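Shown below is the structure under consideration.
One protein chain is absent from this view; the other protein chains keep their places.
Entry: chain A
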Amino acid sequence: MNQKESERNLIPWDGALSSSDFFCAASAFSEKWKRFNPSVPPWLWVPSPKHHLLSSHKEEGYLSLEGMCFIKSSEDQKSCRSQTWKEESSISQEEEAVDNAALVQSCFDEVNHYDFHIVYSPSYRVPVLYFRSYHSDGQPLPFDEIEKDLPNHSAKIHLESKWTFITQEEHPYLNRPWYKLHPCGTSEWMKLLFHGDASLNKNGFVIEHYLVSWFSVIGQVFGLKIPLAMLETVSC
């Protein structure tokens, strides 16, 4: 056991991660995601561009999931909206089928495209979800339209929270405005998820399951669910 591990076993876990731990956690997460979510695009690791040569080790970068499409069915206005996430390629196949049938009314109100990046924050020592959304023509979505895509409870929390939980900020690597879920409380609720159990620190258990647990909470903001089988790998 190296020095780092022995120290980790003694200190009560604070819900946070080091940046090298994040890389391990990201690898574990993307592998599990591929295994349990084969019908969805995989999370890809993007070594930090341009920072590539300035990173402390080659594992600096972020996880990227791009081309998720959020479809609202035009029928459900009042009752719970049917919210479906699909990948871009499957949508274009369906649209072709529609065209071929020469229907006048399209089945979908609108398709909003989402790109998600999971980026490590050295200040908060936790992962942060960045996202951007755009129409099929590439036009970015204004925030009030993004809010409509969120499940009802998310939108409500955002409006009521004085912490302004979704904020617009520059992407740490890409020099463009993106949206992010504010990381302020993350370490607190991550601690709770693992019941503050310091013994879980052994053998990198926490690192391996960190992002699965994290995403099980964060994904709910967008109604993105983790398959039960994937979550079960974390329960102990």
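Definition applied: a contact is a pair of C-beta atoms (placed from the backbone, for glycine too) under 8 Å apart; a residue touches a chain by one contact, two chains touch by 3 or more; residues count from 1.
Criterion: contacts and distances are computed from a predicted model.
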Item to check | Per UniProt, the name of the complex member that is left out, chosen from "DnaJ homolog subfamily B member 11", "AP-2 complex subunit alpha", "Hemoglobin beta chain" or "Autophagy protein 5" | outcome: "Autophagy protein 5"
Checklist outcome for this item: Of A:19, A:37 or A:216, the residue that touches the missing chain is A:19
Next on the checklist: Even though one chain is hidden, which residues of chain A still touch it in the full complex?
Outcome noted: 2, 4-7, 10-12, 14, 18-21, 23-24, 26-28, 30-31, 44-45, 47, 50-59, 61, 122-125, 140, 167-170, 172, 175-177, 184, 204, 207
